[in-house]
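Provided herewith is a single structure, encoded as structure tokens, for subsequent inquiry.
For this depiction, one protein chain was excluded, whereas all remaining protein chains were kept in their positions.
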Amino acid sequence: MIGIGVVGYGYWGPNLVRNFAETPGARLVGVCDSRLDRLNLVQKRFPGVQTFLQFADMLANPDIDAVAIATPVHLHFVLTQQALNAGKHVLVEKPLSFSSVEAAQLIDLAAKKKLVLMVDHTFIYTGAVKKIRELVSSGDLGEFLYYDSVRVNLGLFQHDVNVLWDLAVHDLSILDFILPERATAVSATGMGHVPGKPENMAYMTLYFASNILAHIHVNWLSPVKVRQTLIGGSKKMIVYDDLMPSEKIKVYDRGITLKQNPQEEEVHKLLVSYRSGDMWSPKLDETEALKAEAAEFVRCIRNGATPENDGEAGLRIVKILEAASQSLLKRGQPVEIK
Amino acid sequence: MIGIGVVGYGYWGPNLVRNFAETPGARLVGVCDSRLDRLNLVQKRFPGVQTFLQFADMLANPDIDAVAIATPVHLHFVLTQQALNAGKHVLVEKPLSFSSVEAAQLIDLAAKKKLVLMVDHTFIYTGAVKKIRELVSSGDLGEFLYYDSVRVNLGLFQHDVNVLWDLAVHDLSILDFILPERATAVSATGMGHVPGKPENMAYMTLYFASNILAHIHVNWLSPVKVRQTLIGGSKKMIVYDDLMPSEKIKVYDRGITLKQNPQEEEVHKLLVSYRSGDMWSPKLDETEALKAEAAEFVRCIRNGATPENDGEAGLRIVKILEAASQSLLKRGQPVEIK
Amino acid sequence: MIGIGVVGYGYWGPNLVRNFAETPGARLVGVCDSRLDRLNLVQKRFPGVQTFLQFADMLANPDIDAVAIATPVHLHFVLTQQALNAGKHVLVEKPLSFSSVEAAQLIDLAAKKKLVLMVDHTFIYTGAVKKIRELVSSGDLGEFLYYDSVRVNLGLFQHDVNVLWDLAVHDLSILDFILPERATAVSATGMGHVPGKPENMAYMTLYFASNILAHIHVNWLSPVKVRQTLIGGSKKMIVYDDLMPSEKIKVYDRGITLKQNPQEEEVHKLLVSYRSGDMWSPKLDETEALKAEAAEFVRCIRNGATPENDGEAGLRIVKILEAASQSLLKRGQPVEIK
Partner (left out) sequence: MIGIGVVGYGYWGPNLVRNFAETPGARLVGVCDSRLDRLNLVQKRFPGVQTFLQFADMLANPDIDAVAIATPVHLHFVLTQQALNAGKHVLVEKPLSFSSVEAAQLIDLAAKKKLVLMVDHTFIYTGAVKKIRELVSSGDLGEFLYYDSVRVNLGLFQHDVNVLWDLAVHDLSILDFILPERATAVSATGMGHVPGKPENMAYMTLYFASNILAHIHVNWLSPVKVRQTLIGGSKKMIVYDDLMPSEKIKVYDRGITLKQNPQEEEVHKLLVSYRSGDMWSPKLDETEALKAEAAEFVRCIRNGATPENDGEAGLRIVKILEAASQSLLKRGQPVEIK
């Protein structure tokens, strides 16, 4: 049995606790939080679980093989580093850290210690996103043309990260998962409407070596909640609406067909005609994503395997967020992603 | 009675013809098109109306006081110029022309000739957009924070203009109408997926002197049709869905409230709390927009009045489109709007 | 060319006129209405068409081979009778008449005169309903289990028929078209909320010899417009939403599977398990239904063919409406359909 400790019992932590409490092969050993009231709640709900006010105390517990970190972002680096140094495997909330330099250090440290470092990119464990990857990689979609996502709501303003780091990170993890190709440059725009707070709305365009385009719209100040993604392929197109209780994925047999104008030889005389066929909504795997992810974390620890959402994936996403934040300051001026 | 001639009987022309045929104070005198089959159709439907293959012949007709121009964009300048020189008032499709230099020339010419020059910004005559302006100018919305519009569909690829000139122009005309403030800079990104054709998807962010942000997403290659606009104000927020058969406008009593943290004096310690109240969907004027616009054109001709959507409005929008097209070539690098 | 006369230029008549004006093989000869202002409108829109204040005058015109009747229901019988007696083929609005006795007389008269008698059951010419019939008759749906339709809106109160005769008639024509089996009994309930007016809301359940059930809900006093039909089959189920601009038909691979409980032999111990698979929305024929119906009317006249929606179909539906109206008076007591 892999002994699990969870640090942070605020918004997301309870989901980690609940899932690890039921993950086969794992045993929930302890929960750490700096607030006593939260630890009391843990003890009421999970009487057999140890609670810790100090992270160092939790790390000192030899029954704990791995920790899951669900704290504010600015603690990700230091807690992950301490955990790895203490010989614990780590599942850390997204984004992996605030800086790509730190993220790279954590990757090196995990490698040196031969420990699993996994970033909690929950969406890639959903039935919907797994189905999208399947449609992309099977070639059913044809050539991948674009990804367009809207992720807005009346949300929890963060104090230390702008809305890109909070919400766009989800789309970046999805893109990282479904596309073999990596973005080469980013242009981002946005605005903060509250004095002294980071940007609460932002737009990000990603460029690739090919003519794929990706765009992400995130906003903490929207009157309605929207989670809608359009994915264009040359053969099929997808509408992915994560708020639908069912039929989250709709696959459209729609698009354009190009034909050489027989009377013209120039390329700009291509005739564009339209194709509009059936729509199909595949049944999706409905397993809770975090349940599958917890199982994968345990599997990787046991087998020494590397998860899809490893430190490298986390680093790739942090690099995009860094570049986007630079572009945001310059009103959309494109920034290369290295 | 104001005698009206319409040039161009393709996609939009029939709507102009139908409306001017029934506009009080106007008389539909003639229709011009370079295709004989279209003119035959006109004669079948409107037996009393004259048809012209040559624009010059229509202009020579003294019964025609004003012309409505619904041709491809590249003809807007030359036909408007000829019409004004022939002493005819002009209603011309949006965008007014391809270039701000030409647009300015047309404004000067109309002024010199004391003729009405009106650009067909149909949306500002809809009940929905009139209601939005009312909510903005009355102060009900509070401080204007942002405008976010999605205008996508599987659409008619244009040969000579990118998708911004075709679709974003609608949002620019709405913004010009509802906001007293003008955009100062633009960042635009986009992609063309058909060799030899202009960009079929694009994103545009508009910056203002204040902290208003506007963003427009347009796409000719979307699996579904979307016409949705979010408008954020400090007191109320609007969702405007133009595809809804009713309830196109929903006004949400939602937003944030800021409070000084009593224990802190620094501005970044403002506490953000959330407000979520009723939603209200006002009844809208359901008059066909083009009918109201045709009546306004006739009214301006009769009274020597200046319409909201005059040549100046057309020019302001062309300037933004020019700047956006420049930014698009530079992957989002911001371009000032002069 | 078949010469066509249309009587009644109120709500539906203009659609008949517009379609017959463009039906190949037909020529729109005349329009009859008792209101001069409507005839003036006809002359303005269709200058070559004759207008008649008296139906007898239209019938006397030898250029008219067939008439389309779009008057209030209480005139259907007498006008159809006069037209048939004058040797004209007839397309008459639904319902064919107020009484099955009259309907039978019209059928006999048409047979005797060898004339086409067609009832305007427009829905059976829509792409959606044709697709439903195809799914039913091909066996894709499996055993037909039920039909459930909601057809409500804030509607035009009729003076002489209750809401069943106005709205449920559409569903009855669809059922008549998609099912080979005929209803044997009906139970109907409803209420009139306006003194002196017929029932403005009603519910109708149809029983069949098999265990099919059909239910129709109609209402002129609904805050919202709904046109939604659920169709249950043992293999597949359909949701048909006629208000959707696209995807009107969705076919669900959902249902139940029965298994004998191995430990029990009694039939009531059958185990019910659930099946929930993909959804599929087929592309539909988008031809305007009335255009197809007008062409079919002309085809039947030319070839001496019998349309699906002949007088017999009209009679079957009138019989159900008669029985339902009786049941309505008795608060749902079932009435046999003969």
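For clarity, chains are labelled A, B and C in written order, and residue numbers in each chain start from 1.
Everything below uses one rule, namely that contacts are C-beta pairs under 8 Å (C-beta built on N, C-alpha and C of every residue); 3 or more make two chains touch, one makes a residue touch a chain.
Computed from a predicted structure; not experimentally measured.
With respect to the full assembly, the chain omitted from this view is in touch with A, B, C. Only one of C:V78, C:A209 or C:V224 touches the chain withheld from this view, namely C:V224. Per the touch definition above, the residue from C:A70, C:L167, C:M201 or C:I320 contacting the chain not shown is C:M201. Taking the whole complex into account, subunit A touches the unshown chain at residues 47-48, 225, 243, 245. Of the residues in subunit B, those that touch the hidden partner chain are 247, 253, 276-283.
Summarising the interface, subunit C meets the missing chain with residues 145-146, 148, 150, 152, 154, 157, 159, 185, 187, 189-197, 201, 203, 205, 207, 211-213, 215, 217, 219, 221-224, 230, 232, 234, 237-239, 250, 252, 254-256, 258, 266-270, 272, 274, 276, 327, 330-334.
What we mean here is this: only the chains that are shown with their structure count from here on.
For the pair subunit A and subunit C, the distance between C-alpha centroids works out to 52 Å. Chain centres here are Cα averages; for subunit A and subunit B they lie 38 Å apart. Residues of subunit A in contact with at least two other chains: 276.
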